[in-house]
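Note that one protein chain of the assembly has been removed; the remaining protein chains are unaltered in position.
Naming follows writing order (A, B and C), and every chain is counted from residue 1.
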Amino acid sequence: VHKIPVGVLGASGYAGRELCGLVAAHPRLSLAFATANERRGERVRVGGAGGADVTFVATDDARLDEAELVFSALPHGASAVWVDRARAAGARVVDLSADLRPGNQPAASADAHGGTAVATQAPYGLTELTRDQLPGAEMVANPGCYATAILIAIAPLVSRGLALPGATINVTAASGVTGAGFTPRHDLLFAEVAEDFRAYGAGNVHRHLAEMRATIATLGGDQDLIFTPHLLPVARGILATITVPVAELPDDALAPWREHYAGEPFVEVVDAQPTLREVVRRNVVRLTAVPVAGVRQPTLLVTAAIDNLVKGAAGQALQNANVVLGLDEPMGLPA
Amino acid sequence: VHKIPVGVLGASGYAGRELCGLVAAHPRLSLAFATANERRGERVRVGGAGGADVTFVATDDARLDEAELVFSALPHGASAVWVDRARAAGARVVDLSADLRPGNQPAASADAHGGTAVATQAPYGLTELTRDQLPGAEMVANPGCYATAILIAIAPLVSRGLALPGATINVTAASGVTGAGFTPRHDLLFAEVAEDFRAYGAGNVHRHLAEMRATIATLGGDQDLIFTPHLLPVARGILATITVPVAELPDDALAPWREHYAGEPFVEVVDAQPTLREVVRRNVVRLTAVPVAGVRQPTLLVTAAIDNLVKGAAGQALQNANVVLGLDEPMGLPA
Amino acid sequence: VHKIPVGVLGASGYAGRELCGLVAAHPRLSLAFATANERRGERVRVGGAGGADVTFVATDDARLDEAELVFSALPHGASAVWVDRARAAGARVVDLSADLRPGNQPAASADAHGGTAVATQAPYGLTELTRDQLPGAEMVANPGCYATAILIAIAPLVSRGLALPGATINVTAASGVTGAGFTPRHDLLFAEVAEDFRAYGAGNVHRHLAEMRATIATLGGDQDLIFTPHLLPVARGILATITVPVAELPDDALAPWREHYAGEPFVEVVDAQPTLREVVRRNVVRLTAVPVAGVRQPTLLVTAAIDNLVKGAAGQALQNANVVLGLDEPMGLPA
Partner (left out) sequence: VHKIPVGVLGASGYAGRELCGLVAAHPRLSLAFATANERRGERVRVGGAGGADVTFVATDDARLDEAELVFSALPHGASAVWVDRARAAGARVVDLSADLRPGNQPAASADAHGGTAVATQAPYGLTELTRDQLPGAEMVANPGCYATAILIAIAPLVSRGLALPGATINVTAASGVTGAGFTPRHDLLFAEVAEDFRAYGAGNVHRHLAEMRATIATLGGDQDLIFTPHLLPVARGILATITVPVAELPDDALAPWREHYAGEPFVEVVDAQPTLREVVRRNVVRLTAVPVAGVRQPTLLVTAAIDNLVKGAAGQALQNANVVLGLDEPMGLPA
């Protein structure tokens, strides 16, 4: 079987390594290069049971022209310029940074390299919602991890007009520590995170709000969004807890999701509360909804769990790449 | 110094042991008895550096008449009858169960023993808010752990008329595992809880809602309340994340709390997001508030952290007992 | 492809569920039944990405005659009688309990049912060391989790005469909590295990000593063994830290293992210290060895890591079953 060569820029972080592991186990892709400037020359094990050993090269040494598709897991702000370079070298790009996402301000580093112009043309790769824009796309903006869980959870209510117009959708979410990346920081040390829990980005200032608001608008909604993320003492996983005011409560609380996601291999609509253990290392959004009792405003409580490194990053990036490249969408993805 | 004898019913659970430890280190209280039916005869270490060894007796063997005050940490439903017995023996009672709390349905076991009648007379021991009802009280309903964090957090907005009338106060909260008690259950095993996170009591059905709604009404508010608790992979601590729609945003977001709790030794109003590590093993509520950006309805985000076993249970029970008995309120309490 | 029907007795514990998950993902096996008396009728998800839903039946309702091979993950003492029943029904058996293991006293419950006689005939299924006894075996004693890590680690030194005769092999090992099973116990609650660490079975009294001593003798060694297990605040994994006095230090500390396990797919001999994260959810023993500096008696320090539920239980059981049934040994096993 011919394997399609793909490359990974920024491969030493959590998302980058996850991606390398998925590529290594993919039946139709091969890893052309994996870059990590500070760890160039290092050989590391990626992936689980079907993983492989990968040797990092410097980003400048990546043979962009040898890859048909390049994943960029470079930091926000640093990614857009490499998206341009990869495209100039003839590769398609799935960008895991925020640089190409809708609603984002053009990144400063992108400005200087002409990244802005192309950025505005990148489809948003929340695959279940934007699948038809992806085949053959030259570049894709991979969604933020929180945005993935939240938008999959609210899209059926917003796009079908069930969410109350003008109301406020209220989201608290908690993420495992890998969501903050692999950079050593005091506040991410084991002895700081264990036995702790805290909110951050309080007051509605998180980076993912832009893409979530843009997507709500795209879906035809006008709701406000309050989003309060928290840091959880686990390695992986996001749980989003969402209240959505509705015009009236549906007879079957889960019906909007069951209909909207019928046949989707990576959305699990379930009766019980979703938990992180059920989704880690899997490319799924697992969600449920229940009516909120004892309040005057009819409201649904929606909860959704994902693995922030899989469906929230590397897995969804590969899902997008599969669609871009014309492969079976679920190929190589752990469901 | 004369020490006042107090007893603890249901001393082998997490709250009961915490209480025994606090009593052992208290300068003016002595432990008359500590009951634990299934572990009668066992000698255990309670408390930290200033702790002591305690030998459990059967509940039926407790010399209720030898205690001036009895703390009941018995399970919900089983406590009310013992509150009656302790009172019949001449003791004052601080009840850590839900049985005496406002808004609760009379517990079945209480009904049969006439507990209901007295229960309705018990002041609610959220000390900072109900202090004037406590001196000399014959019994006190110690608040639920979640209710403590949430009510301290929202009381200034509700009682001062800052919270928008008719609006919905939206609370998600996460608690450490000791909040679920010491009973062995599959779902509380280490290997089930570690690396996991989940909502429970979804749809606004948690036991603490009754006392929270009753207190909001007592404070003069008419707001609805949505409360979604979560189980956190930590031993101790609760963080409540709350949005409160307001008529207009105050110039200084923290002013309502600074004014309302001026001089309170156990309420910490801070600028940074409160964390569990800052409050564990301390009898404090630590909280902050920030305006929510980018929404049409002016809204404050309030976050509050407590130790569920201290300010959320044993510490507050002791704080109440200090007031009931005419001792200095902060005596023996770790701030 | 014809699938061989196999059954799992005692399927609701950690090892039993792991086994069901592996069978579900195995290309040549199908799950005939999975028993769990207390949870009969329950439908649970087993396995990870390639898992399945399984409905438990009562053990008495298991159609033993419909399985070509039965795995027993029943508790020690309760398993032997079911081994006999399964054999009487014509099935081969891989027994994950201690009941059939070498060096064990006959279990009381086995005595009454004639289990003892057969037990002494069961080959010990430490596959890498006893592979030649397994093809076509009617029953196999699956090794203990600690024993697996420790015996794989020391076998090359003992069987090749490198370990000093008459000396003491000193082992401390630490296991994740799933090693203690799924039974709810106070001491296994999250709030008891987190942030703790302790030895247990101190003084050389652990159940696995018998099979380890028997195997050392079988390998031609006469060394004494000190084994001190510890309970680790992790869900999965065992690390064994072993000192072996040797007649003289080899030039290449790893040579004995590289030679002994050449070509073995499930033994990883590495340069760096093995860690639990490297082995969880994989059917491998990962080990290294270094000379001990600064001591008069030449000594090697050997460290070995396994997943207690995979190579230490369900994975090895499946590895044994593959050999017994004439399938490829690594089939269906995550390496």
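Quick note on the criterion: a contact is a pair of C-beta atoms (placed from the backbone, for glycine too) under 8 Å apart; a residue touches a chain by one contact, two chains touch by 3 or more.
Not measured: the values here are computed from a predicted model.
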### Message
By the document's own contact criterion, which visible chains does the hidden chain reach in the full complex?
### Response
A, B, C
### Query
Given the contact definition stated above, which residue among C:A88, C:A247 or C:V290 touches the chain not shown here?
C:V290
### Task
Looking beyond the chains shown, say which of C:A235, C:V267, C:A313 or C:L333 touches the absent one.
C:A235
### Query
Considering the entire assembly, which residues of chain A contact the chain that has been omitted?
14, 176-178, 182, 184-186, 188-195, 233-236
## Note on the structure
Per the touch rule stated above, chain B touches the missing chain via residues 45, 48-49, 194-195, 278, 281-282, 334-335
### Query
In the full complex, which residues of chain C touch the absent chain?
166, 168, 170, 172, 174, 192, 194-200, 202-205, 209, 213, 224-226, 228, 230, 232-237, 239, 241, 243, 273-277, 280, 288, 290-297, 299, 301, 303
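Throughout what follows, only the chains that are shown with their structure count from here on.
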### Task
Examine which chains touch each other and state the graph shape they make (line, ring, star, complete, other).
complete
## Note on the structure
By Cα-centroid distance to the whole-protein Cα centroid, the innermost chain is A
### Task
Provide the C-alpha centroid distance between chain A and chain B, rounded to the nearest whole angstrom.
39
### Query
How many angstrom between the C-alpha centroids of chain C and chain B?
46
### Overlap residues in chain C, where contacts from two or more other chains coincide
194-195
